[in-house]
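Removed: one protein chain of the complex. Kept in place: all other protein chains.
Then we have subunit A:
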Amino acid sequence: MFSRSAAIIPQCSQQVRGMATLKMISIRLKSVKNIQKITQSMKMVSAAKYTKAERELKLARPYGIGSQEFYKKAEVKDEEGEKGQLIIAISSDRGLCGAVHSSIGRIVKADIAANPNTKVVIVGDKVRNILQRLYAKNIAMVVTEVGRKPAVFGDAAVVAQSIINSGIEFSKGKILFNAFRTVVSFRTTEMPLYSQSAVANASKLPVYDSLDSDVIQSYTEFSLASLLFYSMKENATSEQSSRMTAMDNASKNAGEMIDKLTMTFNRTRQAVITRELIEIISGAAALETKN
């Protein structure tokens, strides 16, 4: 009994060290496995949302492209004026979607640095967080609660109405959003936005018959809502596809980590066992030689 206890004590200290490492590895392994489960389920959810968003985008594309036709055909140009620039940046409230929000934030920052007389209307919290620190003064309006449910025309109408009611004046305008190209790629695009006076001074406007300021006002207000709706739809699709890719990569990386950790775990376990055996055998051999 004495010999066994004598043998046990050094074993304990070795084992404590070995077991602590083993325990730490197993805790880490469990947490990475949990993270992998979460990222996989997020990927499934985004895949479902992406399919729906892409379907709705396909139906909304002719509407969006049609809304831009007039401005192209009438050759409307930006006003020469000092009223500054208006940027409407479309993003959403939720992250973990790759470069979707940061690409918009980057372009807005570069734009404000180039023309300081710029007002920004932000749709979605993420870009607000990016711009808050340096350019809080340029932020005119922020729209929140974006991204949880797919956008409908009513949402775009509410945003357009607030922009109109706030009476922001601008000579140049643009809507910044991520146009959806394929499942793995999107392109940050800008859609030009023209003020009422820019439309009234368009080069080809006289070709259009019987227009008065009332019609132009109603037309520009409705087309603001339409363009906002279209850019929201495109952005939503790009966001979901980007999140799907990001979560897929995260799951793969987590899988690699799990493989590496499992190897380390097994090696450590075998090392601990080997150490125990060596202790026992050397202890027994020492006793034998003593005898």
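Everything that follows uses one rule, which is that contacts are C-beta pairs under 8 Å (C-beta built on N, C-alpha and C of every residue); 3 or more make two chains touch, one makes a residue touch a chain; residues count from 1.
One rule holds for everything that comes next: contacts and distances are computed from a predicted model.
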**Message:** Considering only the chain that is not displayed, what protein name does its UniProt record carry among "AP-3 complex subunit beta", "ATP synthase F(1) complex subunit delta, mitochondrial", "Serine palmitoyltransferase 1" or "26S proteasome non-ATPase regulatory subunit 8 homolog A-like"?
**Reply:** "ATP synthase F(1) complex subunit delta, mitochondrial"
**Message:** Touch as defined at the start, partner being the missing chain; which of A:23, A:52 or A:73 qualifies?
**Reply:** A:73
**Among A:203, A:218 or A:249, residue touching the chain not depicted** = A:218
**Asked** List the subunit A residues touching the unshown chain?
**Response** 56, 59-63, 65-67, 69-70, 73-74, 152-153, 204, 207-211, 215-216, 218-219, 222-223, 226, 229
